[in-house]
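Input: one structure, supplied below.
What you see is the complex with one protein chain gone and the rest in place.
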Amino acid sequence: MLLDVLNYAGIAIFAVSGAMVGVRKNFDLWGILTVGVFTGVGGGILRDLLLGIVPPTSIVHWPNITIASVAAASAVLLHPMYARLHRPVLTLDAVGMGVFAASGAATALDHHVGWFGATLIGITTAIGGGVIRDVLSGEVPLLLQQSDLYAVPAMLGALTVGVLGAAEVAQWVALTCGALLATALRLASLRFKWRLPTAPRRH
Amino acid sequence: MLLDVLNYAGIAIFAVSGAMVGVRKNFDLWGILTVGVFTGVGGGILRDLLLGIVPPTSIVHWPNITIASVAAASAVLLHPMYARLHRPVLTLDAVGMGVFAASGAATALDHHVGWFGATLIGITTAIGGGVIRDVLSGEVPLLLQQSDLYAVPAMLGALTVGVLGAAEVAQWVALTCGALLATALRLASLRFKWRLPTAPRRH
Partner (left out) sequence: MLLDVLNYAGIAIFAVSGAMVGVRKNFDLWGILTVGVFTGVGGGILRDLLLGIVPPTSIVHWPNITIASVAAASAVLLHPMYARLHRPVLTLDAVGMGVFAASGAATALDHHVGWFGATLIGITTAIGGGVIRDVLSGEVPLLLQQSDLYAVPAMLGALTVGVLGAAEVAQWVALTCGALLATALRLASLRFKWRLPTAPRRH
């Protein structure tokens, strides 16, 4: 139940982030909705395809697309406000990322994938939507370029769920630990400006 | 039978549109064929992956790839003619889009997907090839940028098939209504220059 609410929140937040890119790029209304919806539900659809859940949940379970559409549409009207709310949006995005990393890994465990595969599928769920958003917008995925930590917290959150799940800890405990860890690490990396190095160069 | 012919026509038309982009971008022969074939059969492959039809029809049913290859190859030789035939090509493209939207939705209904999911899968089938073409060509998908209507007619055509199908109307009636509606709306939007707005901006 809590997981459902958080999942919907994650979809809505990612849909807004996708739609904001569409607004900035001056896409038409449909383009904005399309980028927004794909960003919101894209990670989950990739997760489902990798696990053989077909049709993917977002295709047959109407609330997902509906929530993503409403959230993306809100960005069309409210984008100046969302742009001012940069910091709260980043915080919400960290929550969405944590929830998706943990719930993706838990879904994989439910489908008899081991902890290793579950970690990979958790990462994919957390970052898939953002990568789709950037590829559709003709950008190199932000994930590859930015030097603040995004995928590393997702990985550690998903790994936590995978390992706790393999150790037969109750699912809600594993989910909570994984989502909190990923979100906290992401927020800390923003707060303290943690950076990953690039490759060493000889000049 | 009529559906098969229309489907092959749709594949051929989309393959030509993909190959024309490859010609314009000065790809080599193989690059032109690749973009053309992916544009022709890409929407159907996405549809099949989302529905769990594996291997996808286009992989195991040879006419699809063969028709797409021949159509794309024809663009290598005939591209100056096709470029002059801009208007007829746009009309054929509208027919292909309508057929794919309707047949994608009908295939989803056949796989026990409800009207909502069938609509989403119909849209994906109709627009998937064009999005793949643009991503492979390093372009922001035309679909997101152009302000004339493309995906909205596809959505309404797929929705028609989904709703009529769920109401147990005979499949050929639903297919015909959906494909005609999508094609007619697309042609009307070209003829009367209907436009979708972009997001409002404050200057």
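As written, the chain order gives the labels A and B, with residue 1 at the start of each chain.
Here is the rule we go by: a contact is a pair of C-beta atoms (placed from the backbone, for glycine too) under 8 Å apart; a residue touches a chain by one contact, two chains touch by 3 or more.
Remember, it's a predicted structure, so these values are computed and weren't measured experimentally.
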item	value
Selected residue (touches chain absent from view) among A:Leu6, A:Val21, A:Leu51 or A:Met97	A:Leu51
Full-complex contact with the absent chain, from B:Ala15, B:Leu109, B:Ile123 or B:Leu136	B:Leu136
For subunit B, residues in touch with the removed chain	22-23, 25-32, 34-35, 45, 49, 52, 54-56, 59-60, 62, 65, 75-77, 79-80, 135-138
Positions on subunit A contacted by the hidden chain, ascending	49-52, 108, 111, 113-114, 116-117, 120-121, 131, 135, 138-141, 143-147, 149-152, 195-200, 202
